[in-house]
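Before I ask anything, let me first share the structure, which is written out below as structure tokens.
Note that this complex is displayed minus one protein chain, with the remaining chains in position.
Showing chain A:
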Amino acid sequence: MDLKLKVWRQKNAKEKGKIVNYDAKDISPDMSFLEMIDVVNEDLIVKGDDPIAFEHDCREGICGSCNIMINGEAHGPLPGVTTCQLHMRSFKDGDTIYLEPWRAKAFPVIKDLIVDRSGFDRIIQSGGFISINTGGAPDANALPIPKKDADVAMDAATCIGCGACVASCKNASAMLFVSAKVSHLALLPQGQVEKKERVKNMVNAMDKEGFGNCTNQYECEAACPKDIKRDFIRVLNKEFILS
């Protein structure tokens, strides 16, 4: 199939960006979205143009690197799917597709479709962990954890930190991301000791990075490629109030 692409091109953080039109020809429905860009890029390089810069790595939907607003939706039209796992069979011959970077003040553009998401790392560095040094941990079965709690903790821990929640929120809020980590650790007995400090530190770090607040519209949940539930935001708020 043949497609028309409208792609955000921006040389670096300082220069202004603009939408540039490209044709994507002979695209197979079995290609992933990123493979479609690979094909376009190969043509651009042969023509002597700069290829479109985009972030990607595992191409298995788990590393969280890929991040493209596709027709205004983070990771494109399918629910529960990252850009690298979106396949061209989701589009029709002749379609026009917009490709833009995540849009949020806390995620400045680096080049084309690549943004700087290091704010997420700084939030984790502020307290998104259990403070335990290596060695001397007690036997793993010495601390039984009900299956239900372990399963819900796992659901929260599934977050891949891609930033789709931020990109799709009108306030660029990072609360789904932060709530997932806070909930994961707060649900486990090991996470109890630092529970109050953790939530305070992480919320402060989130504010400092310039992420906005939640106004309960749940675009984040709709955009999340890992189906992280908005219920965790309720857990975050509860933990924050209790702290």
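By definition in this document, contacts are C-beta pairs under 8 Å (C-beta built on N, C-alpha and C of every residue); 3 or more make two chains touch, one makes a residue touch a chain; residues count from 1.
To be clear about the criterion, contacts and distances are computed from a predicted model.
Visitor: Can you pick, from "Tryptophan synthase alpha chain", "NAD(P) transhydrogenase subunit beta", "succinate dehydrogenase" or "Sugar transporter", the UniProt name of the chain not shown?
Guide: "succinate dehydrogenase"
Visitor: For review purposes, identify every residue of chain A that touches the missing chain, sorted by number.
Guide: So the residues of chain A touching the unseen chain are 11-12, 28, 30-32, 34-35, 38-39, 42, 45-46, 48-51, 53, 55-65, 80-81, 85, 87, 89, 110-111, 114, 116-118, 120-121, 124-135, 137-141, 143-147, 150-151, 153-154, 157-158, 160-161, 184-185, 188, 190-191.
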